[in-house]
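Only a portion of the chains appears, each positioned as in the full assembly.
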Amino acid sequence: MRVAVLRGVGDVAMEQRAVPSPGPGEVLVKVTAVGVCGSDTHYFDHGRIGRFVVDEPLVLGHEASGVIVAVGPGVIGRQVGQRVSIEPGRPDFTCEQCLAGRYNLCPEMRFFATPPIDGAFAEHVVVHEAMAHVVPDNVSDEAAALLEPLSVAVWAARKGAVGAGSRVLVTGAGAIGLLCVQVARALGATRIAVSDVNPARLGVASELGATDVIDARTTGLSDLGWSPTVLLECSGHPPVVAEGIRSLAAAGRAVLVGMGGDELPLPLSYVQEHEIEVTGIFRYANTWPTAIALVASGRVDLDRLVTGRFGLAQAADALTAARRDPAAIKAIVRPGS
Amino acid sequence: MRVAVLRGVGDVAMEQRAVPSPGPGEVLVKVTAVGVCGSDTHYFDHGRIGRFVVDEPLVLGHEASGVIVAVGPGVIGRQVGQRVSIEPGRPDFTCEQCLAGRYNLCPEMRFFATPPIDGAFAEHVVVHEAMAHVVPDNVSDEAAALLEPLSVAVWAARKGAVGAGSRVLVTGAGAIGLLCVQVARALGATRIAVSDVNPARLGVASELGATDVIDARTTGLSDLGWSPTVLLECSGHPPVVAEGIRSLAAAGRAVLVGMGGDELPLPLSYVQEHEIEVTGIFRYANTWPTAIALVASGRVDLDRLVTGRFGLAQAADALTAARRDPAAIKAIVRPGS
């Protein structure tokens, strides 16, 4: 099968590899669509993210959908022919974190496109059947791939306890921020503000349900006129994080989604006097059923985010699409085309 | 001022009373609209609800909106001229339940239209300023009145932990049931089934967001084809309650909203083996801000429920409207007309 491999900084090349065989409990998926994530681009540009270093060839891509073409021994819940969205992590299932329902914190997690585990820029991948989520017909292949970033937004909203009447501030209107807007709306948030420096993205945010948009080049968060109860921080910029936290209502919650380096100045006395809860998220757990239901019921529109499509051989173009077009939101690689 | 007074079973008469004066912290509200609740009709028909007995003349009506026309000493947060939705209870604010945020469980609660406390079938009422919730212009007078039953639905959904991807079963499609449908939808529930014996009401349920309707005359809950994660029980019929609980998925939650007598057969072994959580609700607490936001943002449509309008002198007609018209959902009394 054909695979796009990151061999070094800025160097992605096509290789031929053997189609893998599904082991016990595993399924073989023919990949139909793979979304490009900012982390893929970061590995392409820098060869590392923090402590994760690409020192051997690595297959990128962890937002993927496909069709089951073979099942391994003992698979009981999946069949050949099913269309699936891939949850790209494989925890050990039996450690204390897994048993407690926090499998995203499993110390033995093997995650797609995170060195040394290969990802989905390939014609086929193998995953555990529990991580191959069957999608209904009214969810497109590309939407099925984008259930992965939607899961990040669902998880962020859950950690932020977004619910009926929540007033949500989303800082950063990239793909994750735009998904946070949609999820917040779907969960009953009645004020949803979005800040960014990119007017095109703010326009999409409005279209997808934001009630207030803030052009961060000219306007501060304090000009909002109301106090958010939840901050979903998707920019990763330390000053934005601090300003976002300071904008929260008493007893508000801040969820740090964007990655912004190792340390962050936390406005301590504000956090204490207003009993703000601050947390960060690491991937997600138990989000796929919810994400599928949100898309299948029409509450969240994933197809709207797709702004470019590429073949496997154009993976490098897909990885760099966002820097060429400020209106780009999400590039999709289609290994079969 | 004119007041409609329940003097005995089936006997409502107009009386003249002095306009009350707002005390410290209180406001005087000129009533614009009052919804008729099933409990009002029950008092009209039977003169009692359980241990609450009408043994002196009683003013009914507890779903009310109006305009502030005077403020008492020390009122700092409300002004003459504001349009308000009335939260019809007055807790003592300082007991252990109140301080814990559960003021609905305050043992000193004085609640509208509950003997011996008068309600809102009157031209004016006095309430504490904290219970007079200012509504924005895009919320109609009648919708402002119906924020009270909406609060019941919001509270039920909160107790049921309805959220993104919840699968909700609403048993009983009266006004509260229909509001539960809308609230469940607004909070991200992706499957919402409603059962009733009245096809007209099931039609409205579909229109308001139900994904499945069950004609209980011919179809059992077990024919649903999927397991609800939340039961919002609004019928009060013991066999429906038990069947509803037995339909729940493991770890499901049942919220008993409908009143159905003193005792209920609980399917114990089902509850244990599936760790179902069962709870009942008593009015609501801290729901108005959420309810207002849901209506003002267009998530919940209260005006759609209004099926009849009556003057104060026609209060008896309003109280009996539902029995004359199976399509009736909510009668409104307008004291000013």
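All chains are identified by letter, namely A and B, in their written order; residue positions are counted from 1 within each chain.
The working rule: a residue touches a chain if its C-beta (ideal position, glycine included) is under 8 Å from a C-beta of that chain, and two chains touch if they have at least 3 such contacts.
The shown structure was predicted, so the numbers you read here are calculated from the model rather than taken from an experiment.
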item: Homomeric complex, total chain copies (2 given); value: 4
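Here is the rule we use: only the chains that are shown with their structure count from here on.
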item: Distance between the centres, which are taken as Cα means, of chain B and chain A, whole angstrom; value: 40
item: Contact footprint of chain A on chain B as seen in their complex; value: 154, 157-158, 163-165, 183, 186-188, 190-191, 211, 289-290, 293-294, 296-297, 299
